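Yeah, one chain of the complex is gone here, protein chain that is, but the others are all in their spots.
The block that comes next holds subunit A.
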Amino acid sequence: MCGSQSLPDCSLFCPRVVSPAPLVSHRPSPLRSAPVDRTMSEGNEPPRGGPKEPELLVLPCDRAMSEGNEPPGGGPKEPELLEPPGTEGDRARDREGSEQKDAPRPGPKELGLRLLLPERERERERPERKELPRPGPKELELLVPAACLARVLKQVEEEDVPLKGMPGLPGFSGGSGLLTLEEALNLGDADLAHLLGLADDEEKCRQIRKQYRQLIHNVQQNREDIVNTASDSLTEALEEANALFDTVSRTREAALDAQFLVLASDLGKEKAKQLNSDMSFFNQVAFCDFLLLFVGLNWLEADREALTDCDDNMARSFWETVHKEATCWILQADTFHFMFSSFKTDSSAPKRRVEYKRKAPKMEESGDMPTKLRRMDLTCNQEATEKEVERILGLLQTYFRKYPDTPVSYFEFVIDPTSFSRTVENIFYVSFIIRDGFARIRLDQDRLPILEPIDIDQMGEGSDFSFHSRKQGIISLSLQDWKNIVATFEISEAMIKKY
């Protein structure tokens, strides 16, 4: 019995313990492990101390009174019955925490406050937690005298008491968490306070761990349900875990949370695998067969010849049947379709209309302009150049015919006094003429360039032509030069008329 187990311990290690009876730990009656509780409580009844025990735990007792059931042993105040709402199975721990807080009420006799942490866990959670290693009977109990506790807690309130070297405090269950007797006895008051604070936390953490394990157990139990049905149970479990995780502050609980998440995600994966991804899979042949069956025609039985005879009627009846069935599924009345006022109208549109109209007749009147433009733009440059060259050649030859044997001054021929760009163009075209051999350019006695005609018979002399064609010259003309030439030569009008 747990009680019996505890007794020798306390007697061995805690000389200051007045009452061998464990106070709180043995009455976790509202816990799930009811039989255990009862045994614990029963076992503990005989050694129970006097009525002073409960006095330490007044507050929780009150709560217990309001909520809890009375243990079979039934004292007037049963702190063990206390279960703070929502934490099943952890009430004892909670009570311990609250007990510690209630410590400022010293009882007339000092009573030991036994924190049978490992044993309690062992006892209470035997049916629930199978994975935890059971702490052996050699686990120590940490016993704190009540008066000492009161002092300590006052100090804690006044100043922040740092903890001195408390190794392995996190995780009381298990050997590492416990302090050896010597350590416990050597603890200063301040340390004790922190230890108690930690123990307080420990209770909470144990609760959290318990809850996690419960959650994991539940999910594992309901695995089939969760995976196969389209219920929200997995989502709910995840939400519960989320809520639990908010209270987690240590890695141990976090590890449990991770364990739960692994489980939940495995289940999620199984659920996802079950999703039918072949949404677009449509067996046309099967559909056709079903459709014919539905309509009442049977291709396999009837002869094909027989079918063609009553084709019309059968087809009509086919469509009528399909129509009747389909209307149930396509229940959509047509909406109102309109055009008016469905597009935004610009207020400027009417004005634009009038302007456009006015422009249209203008364009038609000046008929020459478009044609001219078209000729310039649409024909490719190659043709335009050739045409210009021919035209200028014609002009040149006309001039030579008019004034035979008189070479024309190059500048006079090429320069247009009104337009520099036109002059450059003329130079460009004349260079073609020279290249093709219809005229030649040379310097006269004044070292000014002149254009000379080449007779057609001279053209026949291939050597001459090739000889000439090897020579090249570059003429450059700047705006200033052009102006100077116009002034010097007194060129008043262009020889090459604009088209």
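Heads up, the rule we're going with is that a residue touches a chain if its C-beta (ideal position, glycine included) is under 8 Å from a C-beta of that chain, and two chains touch if they have at least 3 such contacts; residues count from 1.
Throughout what follows, contacts and distances are computed from a predicted model.
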Looking at UniProt, which of "Phosphatidylinositol glycan anchor biosynthesis class U protein", "Transmembrane protein 50B", "Cytochrome b-245 light chain" or "Non-structural maintenance of chromosomes element 1 homolog" names the chain we cannot see? "Non-structural maintenance of chromosomes element 1 homolog"
Answer key for A:315, A:384, A:443 or A:487 versus the chain not shown reads A:315
Omitted-chain contact residue, chosen from A:324, A:344 or A:447: A:344
Which residues does subunit A use to touch the chain missing from this display? 311-312, 315, 333-345, 349-350, 353-354, 357
